[in-house]
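Excluded from the complex is one protein chain; the other protein chains are retained at their positions.
Chains: A and B, in written order; residue numbering restarts at 1 for each.
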Amino acid sequence: MSAVEVRALEKVFDVPEREAGLREATRSLLRRRTREVRAVDAISFAIEPGEIVGFLGPNGAGKTTTLKMLSGLLFPTGGEAHVLGHVPSKRERDFLRRITLVMGNRNQLQWDLPALDSFELNRAIYRIPREDFTALRDELIELLELGDLVKKPVRNLSLGERMKVEVVGSLLHRPDVLFLDEPTIGLDVTMQRRIREFVAAYNGRYGATVLLTSHYMADVEALCPRVIVIHEGRILFDGGLGALGARFAAHKTIEVVLGDASGDLERYGEIVQRDGERISLRVAKADTPSVTARLLAERDVLDLTIEDPPIEDVIERVFLEGSA
Amino acid sequence: MSVAARTPVREEGRLRSYLDFYATTMRTAVQANFQYRADTFLYMTGTIIEPVVYLVVWSTVARAQGDVAGITAGGFAAYYIAWTLVRQFNLAFTPYGWEWRIREGRVSANLLRPIHPIHYDIAEFAGWKFVNVVVWIPVAVVLVLIFEPALHPGLEDVLTFVPALWGAFLLRSLNLWTLGLVSFWTTRTAPLFELYILLELLLSGRLVPLQVMPGWAETIAAVLPFKWTFGFPIEALVYDLPVSELVGGLAIQTAWIVGMWTLMSVVWRRAVRRYSAVGN
Partner (left out) sequence: MGALRIALLYWRVAALNELQYRANFFIQLVQAAIGFGTGVAVILLVFSHTNELNGWDAYELLALFGVQMLLGGVVHSAVQPAMQKMMDDVREGTLDYVLTKPLDAQLLVSVREARVWRLVDALGGLTIIVYALTQVERAVGLEDVAGFLVMIVLGAAMLYCFWLVLATMSFWVVRIWAVNDLFEGLYQTGRWPIGIYPGWLRYGLTFLVPIGFAVTVPAEAVTARLDWDAAVGAAAFALVAIVLSRAVFRRGLKSYSGASA
């Protein structure tokens, strides 16, 4: 049985609409104008237990809305969703005990108390047996290298440290499904990497299914073998990151260092960057072999590398094509 | 060179820019507050309950005995219904506002504006009054129908009432704004504010018409500013005061406003100095 099964899932919002000014404000007293917004437009996918799936998309694409429907926070307006065999919106106790939600930038630990006290609170809420709790808690603290930070009041921790203790608190009940909504937002690069490594380690050790939303490419690249690209409520792509590049990337970048960079280099391809003898050329994928051959034959080449375009460009292309 | 760079920067005349500032701020406040209709109505209901309770209590006593200190049940009704309008007018920026500003680190924004920050707070609340009064009118109609006030104001009473209303607003704004400045020295302004409200309750005519208070309290109330933030406009409208007292009242109110403005300026300067020395 799949961990997550989604069929034609849909979420439509009625958003009130009004123009600026005093006259419009008075008019809105009598008549409410609303606009229909399809935040999630009939999407379908299935996720097997233990998978780590990244939901990519620009702001407002529908990723957080999807996550909220799968964690039971929002009622879908159409279609159906099943997580661990449960219907999330029913919010059954057994379901809630097996999931966890972590939202970047939103704390749920007690602000003025050490994290350890909040952990105790969670232990009582989730009815975790004492030995299991202590063992897992200490293991998580070690994995995240928290040490004595858990004894300091949460408000005294830095943003990154706060995120770490939040993560520990949310995993104490050993959930089978992790919903992570923009978990690395606002964190510095080192901390982002740390969190990613931790999620991967946790998934490896406990086999939990992870659903992650992010608009940071780095999160997805580092963590998610599978990527679902959402744009304007629709799924544009569902598969591996490599396949994404293969399908949508139409260009490659040739980085070449020439002994003599004079003359017309435009005949080889579009010059993206030029730094003395180091030149970046953008070449159509199909032409890459022939252009490379010509360069090697006709010029004095000191160094040559062929690169895929950065994944951000690929994603941008996916969005452009998707909304066309 | 662009047009913008060539023409020298001009500034409007001072008085004109103040008027413009007030007009714009007030208009924006009305628009903003319009969205909070539900809140305004709830808040208003909350503020109306207080005088209704007083009204019912004193009417009960008055009905049992004929009158209290010369005021009949109908007289109390008139007093407290006028009270509700005056209350809408004397709502002002409280010390909690300053506490919040300091806690959220917004004081710098106030200090960087080329205009004394009190003008914004006064203008914003002044704008809200228009929405408050509009929401108040149906409520007042209901109150009049239920409590049957004995109200027969003369022209001179109404002509005094309107400036007295605005004067009350100005004076109370000054009082509370200055009190709020204590937040620059301590975060615990709540007890001070509550003390102010206690004094106001007893000595401004908020709890009862001042003539119902014992004689010595009435005397004290006459020399303190509280009466001029609350009781005076009510008395001007509801009682049949001679013109000399009406004009005299407005004069005393104005004197208090001038005095409090001076005090406010002094305290503000000290507060800014403290803020610049201590930081956030």
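Keep in mind that, in the parts below, a contact is a pair of C-beta atoms (placed from the backbone, for glycine too) under 8 Å apart; a residue touches a chain by one contact, two chains touch by 3 or more.
Computed from a prediction, not measured in an experiment: that's the story for all the values here.
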Out of A:Met103, A:Leu241, A:Ile254 or A:Val291, only one touches the absent chain, namely A:Met103
Which of B:Ile137, B:Val158, B:Ala190 or B:Leu263 sits in contact with the chain that's absent? B:Ala190
Touching the hidden chain in the complete assembly: which of B:Leu19, B:Ala69 or B:Val162 does that? B:Ala69
Which positions on subunit A touch the chain that was left off? 11, 13, 68, 71-75, 77, 89, 91, 93-94, 96-97, 99-101, 103, 106, 108, 110, 112-113, 117, 121, 124-126
For subunit B, enumerate the residues touching the unshown chain of the complex. 35-36, 38-40, 42-43, 45-50, 52-53, 56-58, 60-61, 64-65, 68-69, 146, 188, 190-191, 194-195, 198, 201-202, 207-208, 212-214
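Basically, only the chains that are shown with their structure count from here on.
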For subunit A versus subunit B, what separation do you get between their C-alpha means, in angstrom? 52
